[in-house]
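Below is one structure; the comments refer to it alone.
One protein chain is absent from this view; the other protein chains keep their places.
Coming up: chain A.
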Amino acid sequence: MEALDSLFHGFGVLLTFHNMVLMLIGICLGILVGVLPGLGGPNGVAILLPLTFTMDPTSAIVLLSCIYWGALFGGAITSILFNIPGEAWSVATTFDGYPMAQKGEAAEALTAAFTASFVGSIVAVMLITFLAPWIASFALRFGPPEFFAVYMLTFCSFVGLGKEARHKIVISLTIGFLLAAVGMDTVSGELRMTFGSVELLRGFDFLVAVIGLFGISEILLAMEEHLAFKGQEAKIRFTVVWRTWMTLPRYWMTLLRSSAIGCWLGVTPGGAIAASFMGYNLAKRFSRDGASFGKGKIEGVLAPETAAHAAGTSALLPMLALGIPGSGTAAVLLGGLMVWGLQPGPLLFVEQKDFVWGLIASMYLGNIAGLIIVLATVPLFASVLRVPFATIAPMIIVSCAVGAFAVQNAMFDIWLMLGFGIVGYVFKKIGIPLAPMTLALVLGDKAEDAFRQSMIGLDGGLGIFWSNKLVGTISTLALIMLFWPLIGKAIDMIRGSGRSAPGAASSGSSRP
């Protein structure tokens, strides 16, 4: 077991007083930036990067990666308590986390989210420990058609498995695609829909949109209801952690499925966000009680959190092994690696054993320490809901504005955030789901690039999406997802031709 030897070597590197202190500092700072909407992992890491220039690379990466783990944990907190995703990949956590908080189960939801994060991360780290070389070569098999097929699968599973009316999902997706197209088009090298404005050159930032669509619109809704406090008084006892844990083993299938999705999507760029949505949608599809998703079901918190964290963790692997960052934070860390004199790439694992295995060991310890710290804060954060909403609302708005500004240091983004807030408010009123729009905004231009890159060259044509086993499987899966309602109906009709209960297609009616 060469990997185990290396791992223990890594623990040896890590277990010094100095590094352990840095680890704890990193996690606490990470939770802090994760809680503030928009500030998030990439900014937290970027702000602290200059402090690490004089450190040795292992201590530096321990500090910075622990900020990352902390931010991953912290992102769930505001999603659950205020329906405001602290991080892009926490959007799916709001679907059931916020309803749970409204039912007075905030502490349960937080515990579930943190535990799920931990499970996802640990599965991904184990994968990195034992399968790193294999995963790196798997990632190399992804060309433009494969990337497009993965994005397609994400979009199709949204349309096919979504709970809202299909036409409303498609409307929301389309608006997202339109917004994603603003700015520089990679394939043609042309500016699109910038109308001569300097502010529009960079296009619409996903985080600014998320803060506005979810955060500001939620405040507007609350104001309309005279700042009535929707969250009931949460009963907070520390035993809640234990009680929630006791219920978790029965969801092992959800945890396992989401971990697998997360690890798989984590090695492709933009993975964590797609993973959280897909984890959620698939959990809903395969749950015995899919119809009650979105009304405060613990599975609806577990599924996206596990997937997002498995993806967020495995996103570090392509950064280390290929030099391709799988997430925003990974991109900032990549810059740091260079400053510390390390060259990411296939040889990093061979030449920088101390660094790589120190980092991997810190993933284990960092996540364990992170879990303990965040679980200890569950009562604290859950009790935030006892503060009158009229007091906390202005603080949320300020925090949203700071977050939106911090993304690009641009005042324009604050106005944009308010604009998105109004759009979000209207959409919530007329029942258009916001999640498809945010998904399309973040993956839309990637999907478009991948599609058009696939079309270039002599083999360009729709056949390229079935040109090998890998891409063919993903593409076919995507189409099955898209037409799932029809397929489900057809299966029911064939089965039900003898029986008397047709219809009620995709709502899981075939329960014994």
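Here, a residue touches a chain if its C-beta (ideal position, glycine included) is under 8 Å from a C-beta of that chain, and two chains touch if they have at least 3 such contacts; residues count from 1.
We adopt the following convention: contacts and distances are computed from a predicted model.
S.K.: Given that one chain of this complex has been left out, which of "Probable glycine dehydrogenase (decarboxylating) subunit 1", "Quinol oxidase subunit 4", "Tripartite-type tricarboxylate transporter receptor subunit TctC" or "Sporulation protein YqfD" is its protein name according to UniProt?
M.R.: Matching "Probable glycine dehydrogenase (decarboxylating) subunit 1", "Quinol oxidase subunit 4", "Tripartite-type tricarboxylate transporter receptor subunit TctC" or "Sporulation protein YqfD" to the record, the invisible chain is "Tripartite-type tricarboxylate transporter receptor subunit TctC".
S.K.: So one chain is hidden, and I want to know which residue out of A:H18, A:R141, A:R386 or A:R495 touches that hidden chain in the complete assembly.
M.R.: Result: among the candidates, A:R141 touches the missing chain.
S.K.: Based on the whole complex, identify which of A:D56, A:E164 or A:D449 touches the chain you can't see.
M.R.: Touches the omitted chain: A:D449.
S.K.: Which residue, A:M253, A:L347 or A:I372, contacts the hidden chain when the whole complex is considered?
M.R.: For the chain that is not drawn, the touching residue is A:L347.
S.K.: Applying the definition given at the start, please give the residues of chain A touching the unseen chain.
M.R.: 42, 46, 49-50, 53-54, 139-144, 183-191, 194, 198, 201-203, 322-325, 328, 331-332, 334-336, 338-339, 341, 343-348, 408-409, 449, 453, 456-458
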